[in-house]
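Note that one protein chain is taken out, while the other chains of the complex remain in position.
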Amino acid sequence: MKIGVFVCHCGSNIEATVDTAAVAAASREFPDVVFATDTMYTCSEPGQDEIVAAIKEHNLGGVVVASCTPRMHEQTFRRTVERAGLNRYLFEMANIREHVSWIGKDRESNTNKSVDLVRMATEKLMRNRPLYSKKFDINKRVLVIGGGVAGIQAALDCADGGLEVVMVEKAPTIGGKMAKLDKTFPTVDCSSCILGPRMVDVAQHPNITLYAYSEIEEINGYVGNFEIKVKKKATYVDWDSCTGCGICMEKCPSKKATDTFNEGIGKTTAINIPFPQAIPKKAKIDPDFCTKIQKGKCGVCAKLCPSGCINYEMQDEFVTEKVGAIVTATGFDLFDWSIYGEYGAGRYPDVITSLQYERMLSASGPTGGHIKRPSDGKEPKNVVFIQCVGSRDKSVGRPYCSGFCCMYTAKQAILTKDHLPDSQSYVFYMDIRAIGKLYDEFTRRAMEEYDTKYIRGRVSMIYPQGDRLLVRGADTLMGAQVEVDADLVVLAVGAEAAAGAGELAEKLRISYDSYGFYMEGHPKLKPVETNTAGVYLAGACQGPKDIPSSVGQGSAAAAKVLGLFSKDQLESDPQVSVVDIKRCIGCGKCIQTCPFGAIKEMEFRGMAKADVIETICQGCGICTSTCPQGAVQLQHFTDNQILSEVNALCRF
Amino acid sequence: MNKPLNYAYYPGCSSTGTSLEYDMSSRAVCAALDINLTDVPDWSCCGSTPAHTVDHSLSSALSARNLDQVASMGLDSCVSPCPSCLANLKTAKHRMEDAGFRDKVNNLLDKPADTRVETKSVLQILVEDYGIENIRKKVVKPLTGLVVGAYYGCILNRPAELMQFDDLEHPMAMDNIMEALGATVVPFPLKVECCGASFGIPRKDVVMRLSGKLLDTAHGIGAMALVTACPLCQMNLDMRQNQINKANGSKHTMPIFYFTQLMGLALGLPEKELGIGKLCVSPRNVLDAIDANLKEKAA
Amino acid sequence: MKVININLSYNSDFVSQVEEESGQKLNLCYQCGKCTAGCPYTAEYDISVSQIMRLTQTGQKDKVLQSKSLWLCATCESCTARCPNKIDVARIMDVLRHMARREGYTGIRTVKTFWDSFLNSVRSNGRVFEVGLLANYISHTGRFWTDIGLGPKILPKGKIHFKPVEMKGKKEVTKIFMRFKQESAK
Partner (left out) sequence: MPVLKGKELRIVGFLCNWCSYGGADTAGVGRFNQPTDLRIIRVPCSGRIDPLFVVKALMNGADGVLVSGCHPRDCHYAEGNFYARRRLEIMQRFLPVLGYEAERFEYTWVSASEGQRWQQVVASFTDQIHKLGPAPKIIGPQAADTLNQMAAAL
């Protein structure tokens, strides 16, 4: 094979600490290398043209590019060599940026290491073979996990694009966190007026099947053909006949159930509809508080229900759905702030979270939109907002910025003044992060027009003094310790990964970061893709995000799904395992270890043999290292290819 | 108790003077609960705050000499009533795990110190080793009607990594003991605020301000008395209460007990053994009120 | 107000010395002010603790070491306990105080004298002898004894002794101080 080597400067990213010309010169001495050069930006148009020209001029049979990580540009260069008429698999990359130039400053060592990596790539390339994809049919249905604003957007865009959508929502209603908000920044328009109609669209769209109060139990299959097992949790109410009339809720004598929708501000009945605009508007029983279920007495709701849909014996149910793609939009949860002992750790009733405050501000909330102190129901005069509670705080394991707290705090301060003109708001902040369109103007308005007092510093302590709370903080701009007598303290609690995010990621086979947020395919170029084909991300499950960004990602994920489904068949990745029938002894070990059931037994001239189903094989290669005969070989990562890399590194 | 509890006892310098009653009551209570305390032979000062403001090796050397004394007793744990001593002894042990620092400290000593001994506070062993429930069982004279706040001071559990005791911001050890003794505990909001520490002499104004605030707050929550576990806190709040009143124009007459004194009373020990008479602000009214309550109940 | 040239006034030796002696990394501080917010002594400080941190970070050695605040910190550890970046601020204050001592800053004379008197008492008696400590302090500060009103209150309680408690090993303790002095002189 005639091989060409291209060593990239990547501007100064590589050239600054690697002598690329020397790497090219050394490469010329390798067996089969007939051409080697160093270039400024190999991935640029002239850079790619140079490769095409060299392939033609030197009649190259394979190409090595030494530049960045293959996770960045392997696809780019595969298309380049294809343009020049080579099979895309007759190409290898040596990662001399992320793995060399960026992690060491010693030019001699780096250059030497780069030469090693190029040698390794050429040795492997010599053993590469052309590979060709197969086509397979796909199921053009999409699963959307999570019915918050991101999931709703993705579902509606997909459904409007003609796809059948299955939406699975953990809570009894869709709407997510946004449904709990009173108003949104920076427009201060009503959250439920924006979201409400879209929720109704989901319920009424002929292409959308909604499973509320349901969870993902199991996911099998692969892009184009996933099989999903959905657990429909017992609601004790037959939702097919429930009309959402609400009589059961009116009459239920057990009124001490946790009001999850209202963030624990107030209580609700054991049988309840979370809120009037809920979608689906169906009742469900909280078994922990239902007297009938707990003690066998009561049964009021069953007696009164006009459609007779109460069923105290109901069990969880499982249904199976087949889809070709999955959009994950599972959102976030609030940081559990009770770790902050200095803020009372939950001891003081008048220290509440921002989302609790949001429910209090909402006209449909438990206080009917009146701001009242939970302790005594009085209207507060001084309201203190504390930002970065569970954000930018290494000591509680949350060093990241939650992104939207600065904005919603400004909004809440403005709303506080609207509700209570005589009140005074104080905001303790570290930095104001208002980088969206009209965002900074909004926070300025909170200060300039609404006279919100912004104090730059953290709060060290909150403690009761009489019937008020004393908030002791710092004003670092004054260089002073400051105290505010507060009637109500609202903590701008940061965002963290949703509960159960890790378990779901394992079912989806996608990665998550150390905080539980899902990893996108590439931080810049693949913001809604994951490393698992056919699985996409939308919204705050990938990292804290405000509403516009979540909606944007919902649409982006939908566009990806629609793009994927724009063809009737998908091309399989040819990097799959292949059985050498002559060497296979039919022991079946590969069949047992394959995590995907991609290998089946077949008969060949009366003998049992293994057979790989190409479209199911995901290319992990576990079978290859299991096979005692070396009969199953993962294409592009065969024993010979990997060992040639080992030798290239060790024998020189 | 199944296993006898044996500890080396490090009284600390103030035990011989200003906090005599803390020492007396700690010994009396432990004796009543069959907890054996053996005095560290020929103990010396831990160095307290002044030493670590001069140099960490000096501070650790002064403490290490005592840890070594404990090791020579054949005991593996040591208790001290004083949080300041405790912090110094624990810090010395911790810092001397670093070989370089260890050598530096040993250089200052007659012989290299064996610093493997664990040190705990009297409060900690009573709560963790003896147990609240066991204390509750021993109560013969419940403190019915006593409304008390528990004040812990700043260094009883700080820094958390070193002290490894109780909640950092809302410690409960003394609250729980008081509850077990039958007292009514009001949550004291400034449990871990500083009283002014050793600034009583060089900067009395500081103590007037900080301790004054503690007394005002205790009064505000309706406490009849405060209970403490630190000689310095107790001294600032009790001995200087008159000065505080003068400086701040307040009128506090709030008894400041050591928690061991109240434990002793509830266990039925005589006031004299507990040094009740050594308190500067007389607790007579408060104690009489408890007695009256008891009699009323009995009748 | 003086204009500070950030690069010329940056004393890098000072910064690295503080970092080495305290084992803390100054760049971790992002100036949220939580230490100042919780510090019970802020009212008495001439420079708040968060500003001490900032001045130290920016290498302003003289300004830091001459601060009275260093002498008023009681090491109550509120700052350390609540720092979001897990900086042991109290330890940095301790180290700055050591440096100030070594460089001959008196700080607050009464405080320094009190600490010195305390240690003198330990040096000669092995333990603190409270009455002796006070006598020593009064004679060094020449201050009128402002706690005179306490006498009648405490004397009858039997808490005050006019003779130090004798301990056998007091020479060992004295030697610790002597060796420390020799080591520091090196």
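Labels A, B and C are assigned to the chains in the order they are written; within every chain, residues are numbered from 1.
Rule of thumb we're sticking to: contacts are C-beta pairs under 8 Å (C-beta built on N, C-alpha and C of every residue); 3 or more make two chains touch, one makes a residue touch a chain.
What you see is a predicted model, and the numbers here were worked out from it, not measured in a lab.
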item	value
Touch partners, limited to displayed chains, of the chain removed from view	A
Contacting the left-out chain in the complete assembly, out of A:P349, A:G368 or A:P595	A:P595
Touching residue (missing chain; options A:I247, A:L470 or A:I622)	A:I622
Absent-chain contact - pick from A:E82, A:E98 or A:E379	A:E98
Touch list for chain A against the chain that is not drawn	26, 69-71, 95, 97-100, 102-106, 108-110, 112-113, 115-117, 120, 502, 505-506, 509, 511-514, 519, 531-532, 575, 593, 595-596, 618-622, 624-626, 634, 637, 639, 642-643, 645-647, 649-652
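Please note the rule applied: only the chains that are shown with their structure count from here on.
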item	value
A-C or A-B, whichever has more C-beta pairs in contact	A-C
Averaged-CA centre spacing for the pair chain C and chain B, given as whole angstrom	23
Centroid distance [mean C-alpha coordinates] between chain B and chain A, Å	51
Residues of chain C engaged with two or more neighbouring chains	43, 78
In chain B, residues with contacts to at least two other chains	168-169
Chain C - residues contacting chain B, complex	40-41, 43-44, 72, 74-78, 80-81, 88, 90, 94, 97-98, 101, 108, 110-111, 113-116, 118-119, 122, 126-128, 130, 134, 137, 146-147, 149-150, 153-154, 157-161, 165, 167-170, 172-173, 175-177, 179-180, 183-184
In the complex with chain A, residue positions of chain B that touch it	167-170, 187, 189-190, 217, 220
Residue ranges of chain A touching chain C (in the complex, touch as defined)	342, 388, 392-396, 430, 456-461, 472-476, 479-482
